[in-house]
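So the structure is just underneath, and the comments pick up after that.
One protein chain omitted, others in place.
And now, chain A:
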Amino acid sequence: MSASIEIRSAPHVASPRTVEKIMRHVVWSLLPICAFFVAQYGISALASIAVITGACLLTERVFVRTGTQAGSLNDYSAVITGLLLALTLPPGFPLWMGAVAGFVAIALGKALFGGIGFNVFNPALVGRAFVQAAFPTAIATYTPSFVAGRFSEFIPSSLAWPFMLPPDTATWLQSKHLDALAGATPLAKWKFDGVMAGAGELLTSLSGNMAVGPSPLLILLCGIYLAARRYMDWRIPAAILGSAGLTAWILFGLDPVRYPNPFFMLFSGGLILGAVYMATDMATSPVTPKGMWVYGALIGLLTVVIRYYSGLPEGVMYAILIANAASPLIERITQPTPFGKSAMAGMGRRRKGATYPLNPGYISREDASAVTPKKRFLPNKPHKAADKPVKKP
């Protein structure tokens, strides 16, 4: 007869934007990109997307069922991981290696940390980093897009037997009357051969026989949709692209012969995909607005530095993983000043910014278990006491 009263702790007001809804929208916005990828590479890309996403979902199901992981299969987060992982891997990547990557992404990248929302690193990038270290040759073997007959036959390396070496792609390319250079990504061509791709080719990815991912323009459009619907924070991609562009522009200004122009830097490789979809993963990026700018700037800078000065042609993945690791620290030093703490208190010799490290509401996940300082700090000087632990973090 009487209405049941449910007693529980805050928060009491639920937003209509649930995790499932946000994730579903991200998946929808990824679908056009996946469709473009399939159009570029045909059934190999389709099989790759299906197998990797399937592996992710299967692993997620195992860990959710054993009860070692938060979240459920229905929240679409594993689908996002799978789709993104497939988009970052070469289309002719052997399917069994893709399945390994999907398993590692969910098992090592997510389940070990406790499931959705608890992971420190972007799961898709953990999977990719693992296969990059495990199978360095296969992951560097790209094939050109828009090859004739791509909807009727697989790229031979896709169908390698589990645990077996994939067949050589160069001979397959020869049978298609394509030179081996067509199988290199624009970044690798620039890094190892000094050949630069044109602006239009880079933006649209439409010109044939180029080893590129889906069009950066399309990815940006999908990102703008997400940002407009507030399913993604626009600050992170803006900071990444701004910082990468600025760094590349300064270097280009210093020595235009040695360094490529900033446009090439921004639109080649996986920078746009990484900036829009990988770095903005909510669990692994800072929550403070200032922190997002710092985080994005760090990724942009690291990407350019890795691309220019390391042996690898592409640096987006490691840049994002490093910034993921740094994001709890970034959150810690960019805490907003709470209402009531006057701005004047931050002036003078006091440290600006980070105050109130002990209020659970403001604290990042890392600080959630922070211990309240010993009482001996408190008597007589409550203000100093509150600030004391911050001074030397």
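Going forward, contacts are C-beta pairs under 8 Å (C-beta built on N, C-alpha and C of every residue); 3 or more make two chains touch, one makes a residue touch a chain; residues count from 1.
Keep in mind that, in the parts below, contacts and distances are computed from a predicted model.
Student: Write down which listed name, "Phosphate-binding protein", "Ion-translocating oxidoreductase complex subunit E", "ABC transporter permease protein" or "Septum site-determining protein MinD", is the UniProt protein name of the chain that is not shown.
Tutor: Checked against "Phosphate-binding protein", "Ion-translocating oxidoreductase complex subunit E", "ABC transporter permease protein" or "Septum site-determining protein MinD": the hidden chain maps to "Ion-translocating oxidoreductase complex subunit E".
Student: Tell me which residue among A:163, A:309 or A:339 touches the hidden chain in the full complex.
Tutor: Result: among the candidates, A:163 touches the missing chain.
Student: From the list A:31, A:134 or A:228, which touches the chain that is not on show?
Tutor: A:134
Student: What residue numbers in chain A mark contact with the hidden partner chain?
Tutor: Counting only chain A, the missing chain is touched by 94, 97, 108, 130, 133-136, 138, 160, 163-166.
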